[in-house]
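Only a single protein chain was left out; the remaining protein chains are all shown in position.
We call the chains A and B, going by the order they appear; numbering starts again at 1 in every chain.
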Amino acid sequence: MAADLSAARAALEGVPSEPGVPKPDPIVKGDNITRTFGGLKAVDVEHIEIQRGVITALIGPNGAGKTTLFNLLTGFDEPDDGTWAFNGTALGKVPAYKVARLGMVRTFQLTKVLSKLTVIENMRLGAKGQRGEKFLSAAFKSLWGAQEKANTDRADALLERFKLDAKREDFAGSLSGGQRKLLEMARALMVDPELIMLDEPMAGVNPALKQSLLGHVKSLRDEGRTVLFVEHDMDMVRDISDWVIVMAQGQIVAEGTPQSVMADQRVIDAYLGAHHDSDITEIDIADLEKAAEAELDEGTKP
Amino acid sequence: MHLRPATLLMAILAGLILLAPVTANAATTPAPSPSAGAEAPEANPIVDGQNITVTLKDLNGGKGEPKPVPGVTLTVFKESKSGEQVGTQVTDTAGRISIAIPSNGVYYIALDPDSLPDGVELSGGESNLTITARLGGNNFATFPIGASVGESVAFSEKLTNSVVSGLKKGLIIALAALGLSLIFGTTGLTNFAHGELITFGAIITFMFNRGFGIPVIAAGALAVVVSAGFGWVQDRGLWRPLRRRGTGLIAMMIVSIGLALLMRSIFQYTFGSSTQTLSQYVAQPRTDYGLISLSDKEIAIFGISIVAIVIVCIAMMKTRLGKAMRAVSDNPALSASSGLRVDGVISSVWILGTALTGLSGVLLAINEQVNFQMGFKLLLLVFAGVTLGGLGTIWGALVGSIIIGLIVEVAPIISINGYNPVPASIKEVGALVVLILILLVRPQGILGRAQRIG
Partner (left out) sequence: MDFAVVIDAAFSAALGPQAIVFALAAIGLNVHFGYTGLLNFGQAGFMAVGGFGLAVSVVTWDLPFWVGLIVAMLATIVLALVLGVPTLRLRADYLAIATIASSEILRLVLGAVEFKGTFGGSNGLTGFARTYKNLNPYGDGVDIGVVSFSKDDLWSITVGWTLVALGCVLIWTLMRSPWGRVLRSIREDEDAVRSLGKNVFAYKMQALVLGGVFGGLAGVFHVLKQASAVPTDFNTTFTFYAYAALLMGGAARVLGPVIGSILFWFLIAGLGSFFSQATGGTDPLIPASIMTDTQASLVRFIVLGLGLMLLMILRPQGIFGDRREIAIDGR
């Protein structure tokens, strides 16, 4: 395992730090992906490649098109133009659920746990290929009971790993913001994805939980999965990512290892500068909501 | 869904009552000249034994005694038009035919519109009538005459007539649709009780007019004011507390259904189930203005609704409150964070919205009649108008409503090789089909813009 990991990281060593650079072993490849809202070009990516087996961070100021790119890649939104492929399978017009089945599973910026289901039910939902989910066999427990048992065992193991086992029978709605992020990640693992895409995994998580969350993200890579995440928290980006892609105004403006990107003047201009400004000039509703949610979560925590 | 009074009249009269009461359907016709059609016989005696007797009388818009219409050919079939022909006769000088029938059952009476004298038109445009003979002796039926659309009228004239009534209907819908759209835009509420706000305006007008003897115009103005007040009360008493509690939009939608049932039942309780008329402007003669002919009240309806809509649109563009309303409808969270009193704006929206909707009810009452479910019957067309134009946009609601009004009125006159895709008796179907299609193809409406999702 560890050898594979270092090999994966080593493969990136010779890759030059320039936007849209080809990778030695890409799991995702995209070309000329564009998406406009009204007159605004939210995403305009000429070429993107995501290296297999490493953690790639996608950063950029608010409105840079990171989440929109996520939505496009995972089939939650349709681009105006462009082609992209996952493991060589072209994904244009492929619906979101098929993308997930192929092994490319995402989480959401505003966590989407199913609050009126219990934690364990949330987990069971993630399992793939359930016979009991077919309408015709649903009424006959004998057809799906054994599979359900196996899925539950797997779910329990994951809950233990993510330290949610104590919350097993609680409604997911009663979890704190950080626990929701953990649950969403654990649930995504039930699908057994090759590529896991995390949209702001640190947003609304209280600082005490951040370290363990970081550890969990790293452990995803260590078990051989590819991770792509969007994040604002620069410490996290520096800490755990092997490669960083920087977006601004819909385009990829820089790429490279964390060290090289953080030192890049273009990035500081495009991202850090703009980001600092944006706090004053534009109010991002999603951010407002996130902040509100985080506050609420703090309030409801036991 | 929405029976025109004249059609109602037809149904009621297809029984024993022979002498028509005052019909409410406006407009009149010139005195019939017996030149057209077949020669009228002296008298058609009422047949002994079981029979169907039809008397044609021109109600003349309710003014004066109804005049018999002679010389019109009527044919009676068993069951339906394709059924066995029972008999045919030409109306006599008393406007009467009487045809013997073999037994009780359903009979179809067809009137040959070409044999109608010039200038005489059928109310509702139906040239046939289906009655159920239940009596051993005489089964009377009456064709209401004295309103719009007759088959003898040229297509171009039919088209202009229906375009005019479509525009009129569209404007009345537009007033209610503006109200709905304003409220939806600022609060996100899909208000199923909106139809009852239309009825509210109409019934309050009726109450002031018939109850307190106030002239219709003043009663209508008062009703608009009362509607505005009702909007404020409704927001304060119901919707604002619900918003404060953080009640979800779907829950609020169901609350609005409960409110609709409640209000409709209260209307029925206090007003009764019958359809009633205001004291003035019930039937007015139409004046010919070249291409189109309009009664004075129709001109007033056009004028008032256009002026009201223009004022609202300008106010939304220019005034502080209007801009605030648009800001809230654009982005409530942002408006609140930039110091706008969102609750105050929403209150104003409710006042303005219900006032407009009340006005639409007032105009509807003047144009037609007052009934406890008149607004409920219009509700889906209002939804259609708003959706067609794009939920939450002012211009969209306006344009959409007028298109819906036109579809409702114009669709029934379209016939392809004699086949009528939207028969007059179900003319709303066309508009509802358009509503569904728009939701499917372009849910943001013809004027709305695609929203960014996620």
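Assume a contact is a pair of C-beta atoms (placed from the backbone, for glycine too) under 8 Å apart; a residue touches a chain by one contact, two chains touch by 3 or more.
All figures in this text were calculated on a predicted structure; none of them were measured in a lab.
*Asks:* Looking at the whole complex, which of A:86, A:108 or A:162 touches the chain that is not displayed?
*Replies:* Of these options, the touching residue for the absent chain is A:108.
*Asks:* Using the touch definition from the top, which of B:49, B:102, B:211 or B:258 touches the missing chain?
*Replies:* Considering all chains, including the one not shown, the answer is B:258.
*Asks:* In the complete complex, the non-displayed chain touches which residues of subunit A?
*Replies:* Subunit A touches the missing chain through residues 74, 76, 95-98, 100-101, 105-108, 112-117, 121, 124-126, 128, 130, 132-135, 138-139, 141, 144, 148, 171, 173, 187-188, 190-191.
*Asks:* For subunit B, which residues touch the unseen chain?
*Replies:* Residues in contact with the chain left out: 1, 80, 82, 130, 132, 190, 242, 245-251, 253-255, 257-266, 268-269, 272-273, 380, 383-384, 387, 420, 423, 425-426, 428-429, 432-433, 435-436, 439-440, 443, 454.
Note that in this section only the chains that are shown with their structure count from here on.
*Asks:* Measuring from the mean C-alpha position of subunit A to the mean C-alpha position of subunit B, what distance in angstrom results?
*Replies:* The mean C-alpha positions of subunit A and subunit B differ by 55 Å.
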